[in-house]
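Every protein chain but one is kept in place in this view of the complex.
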């Protein structure tokens, strides 16, 4: 594929137009994935990586595959120092830790994409119910929910993006055309979601050991998963009244990949081909959403390593239910890839820059 | 664990009380699993194994792990010869092939458990709609649907059991207490099912190659999977009117294991602990159904290699939906183990004989 | 398969002839596997399970699949109390912890199979070089190396068995017939070993996380793995002089299974079929060793869940090297199954009791 980028884009690493980026929490899976994506981004220079536990080591000492690709030294998180080295911050810290430090970077003039849950919900009350009291509630009004397919224009103008959760990304892309098109009842919606184990993070935990999850499948956090209010916030906004859904996550023995099978009651008879057309129209300008032809259904392997969301559809005329299957890579469109997409929008780069990757298949 | 079987049970292989068993299609995964289970069954002698492709080989030439455990020679399917060697037949043939040969065995006085779909549906019309014209429709009235938790008494008296599909087994055990207890609406039920790859059989097929399914998850046959009418048949019978459900199967990168996450609208408010009590009461005499305490959810690994069905429950008070998660081993309770359970019932053996196995975990 | 056990064997759980067993460290993978095997053993009653971290919980709270199979409460390790409840001890504690407590049980008249490394080496000097100073060196002379294929008679008479490591078990069964038959040079032997992840234990550790090991293979501890001196001890004894080998372990993304590919220089030309015959003769009375026909090679899946060791052979006439491939289940013949086999020998039970299991395949 030829390079069709504008000449201005192609610059050397010392060029002043390069965006100087820092990743907080760079040795977790989303941090690692940001390094993978950004080290290949023509307008970004990674300037700093933080890790409390691994501070002092070079990044390739932790991830030998990155030797020659990203040789930075990991450093502890010191916002004053980092805000001098970088002007764009990705926070891959856990929720709670993120909201404690993000304000400091904003005050120092940095723009921030936060990959934790801390700036996704607009209501500090809801945040308090599902998480804990919010430490920076005033920022919740300012923060934009970083789903470009819905909030692209607002993302372009903000300094703080709350990067969506992996489950909400796949769920919302599956449901929004139906909800906005008034094809389905907002009540009784079910999102049955299946995620790879990388979604559980890189901290040593019994439940994430190979022998605990391999050759097995399970559901977890029935009715209580914290991504639920995030999905509901966006659906409610889209339909103009409060929506509540049933959301059930499952753990699948795979590294990455996330599949949502969404079920909604059709308000009227439709045909599958019309559903497909509706989705194609809805997403026709979207660079990262692909709608499948009738009778075909996405697998997560087709999007592995990419920022794409693939969607397949069927109308069950026997039960009047619409079934939407959406597949993403939980670490890319479900986390770090979407974060880069948001960065591109915030910085005026072409939205696909650094994200035009073919799937790693098999 | 001490042996508490009655003295009469413990006999040598030449004893006349031993049941003489033949397995048709013994080199597929359900046939192989029957050999595993029956070679350990104290009242059964495996007398014949058939395979068209591998006829002439000894079983351990195909499965070396069975050397010294089952050394029989595989033979082609000749019903006259086989009916002399055995008086109990397990058919692991594909549907269509099974209904072509099962009548011959019944006529010769054999009892039959058929693991294909050919004798599960009572209506030849329904069979015709989902499969093809039935070749032995008169047997459909005679055949008993082999779910012991529902049809135990009928199973004891019949000569022909249609062994339930893997998905229906897990789905029905999850839903029947709700449906029979009139706790949920029979409309709008969703069964979202996840199966290991062994469910696809042992025939070489592109879609079952390791590199096609590993590290990936997908849905398939949206709205059209042939296990749907089987679930609907039993739910309809339980509730006394026609029930239609939405059933979506998924493929999980694991050898065995099947998890159903079932969703139903509660007709009234309940509490999760009452749901659990209802299920405990419903299944209190069942040797192979385990109900989980509140807040815990089964994984398929806990039932790997066993005939158990583990069930976890939650009521979503925010949406009034009841969620039931049921886990089985698709090759045991979902196929060959249930077939042995049916054989035990048909032959008057204690129901658990040969099936009291601990899970292979990890 | 009919039950051919002598009548005396078949007793109720209250019978005085039942062996009363305690498992120290019952919530690790080898402890769990012992529960699986022993709960099915007709002459054993599990009386006590210990776990420091989980003390107070019932075993099925940790492993729900064992509900109704083993419902004992986990207790802290108190040797005085436990020695009253049980007279046979399996120690699944880590090395160092084991040698600190085993003497107490022996003094109280218990027999012990220790699954750690603490009683495998006869030389406290060697133990000190590879591990640390030994705390009970006087017991090293008394302890028998629990490889029944070599030390059966000594095992029958001892009160303390050092249960072999998983790698040494597969390596020694592969090499001993060659070494003892003087077919190969004792110098230059290579054991290239591949193990499932359960060999790393059930403690939360970064290196055992699903996403770290899935879809990957690696070697570890080149030239320094602590199973090396154990293999060398037994080879040296067999050949009558000091033998040193090169041993390299690898981690394979699978739950269980261990394959050793051993390479040795032939002292004279042989033919593969003669090698096979040699091995068949060597192991002709062994209940758990299977030699493969020429041209076939074992896979670990064929022994999954069983106590078997499968061996395939080839002579490379182009290089004069003999290649032996041996496959075991690292948790069964490589740990808990062999421990039960040793218990059977120590207690005068038929050696195969409780171990006649078919492989779980797939």
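A, B and C label the chains in the order they appear, each numbered from 1.
Methods note: a contact is a pair of C-beta atoms (placed from the backbone, for glycine too) under 8 Å apart; a residue touches a chain by one contact, two chains touch by 3 or more.
None of the values given here were measured: they were computed from a predicted structure.
Enquirer: Looking at B:197, B:217, B:238 or B:345, which makes contact with the chain not pictured?
Expert: B:197
Enquirer: Which listed residue (C:78, C:218 or C:277) would be found touching the missing chain in the intact complex?
Expert: Per the contact definition at the top, the residue touching the missing chain is C:218.
Enquirer: Could you pull out which residues of subunit A are in touch with the chain that's been left out?
Expert: Within subunit A, the residues touching the omitted chain are 1-5, 9-13, 15, 18, 29, 32, 35-36, 39-45, 63-70, 198, 214-215, 255-256, 290, 292, 296, 298, 301-306, 308, 310, 356-362.
Enquirer: Considering the whole complex, not just the chains shown, which residues of subunit C touch the missing one?
Expert: These residues touch the chain not displayed: 187-188, 190, 192, 194, 196, 211-212, 214-220, 222-223, 244-246, 248, 250, 252-257, 259, 261, 263, 265, 297-301, 304, 312, 314-319, 321, 323, 325, 327, 362.
Enquirer: With the missing chain put back, which residues of subunit B would touch it? List them for me.
Expert: Within subunit B, the residues that touch the unshown chain are 29, 196-198, 202, 204-206, 208-215, 253-255.
Note that only the chains that are shown with their structure count from here on.
Enquirer: So subunit A and subunit B: same face meeting same face, with over half the numbers shared, or different?
Expert: same
Enquirer: Express in whole angstrom the distance between the two chain centres, defined as the mean CA positions of subunit A and subunit C.
Expert: 46
Enquirer: Between subunit B and subunit C, tell me the centre distance in angstrom, where each centre is the average of that chain's C-alpha atoms.
Expert: 35
Enquirer: For subunit A and subunit B, let me know how many angstrom lie between their CA-based centres, rounded off.
Expert: 40
Enquirer: Residues of subunit A that contact two or more other chains, please.
Expert: 196, 211-212, 214-215, 253-255
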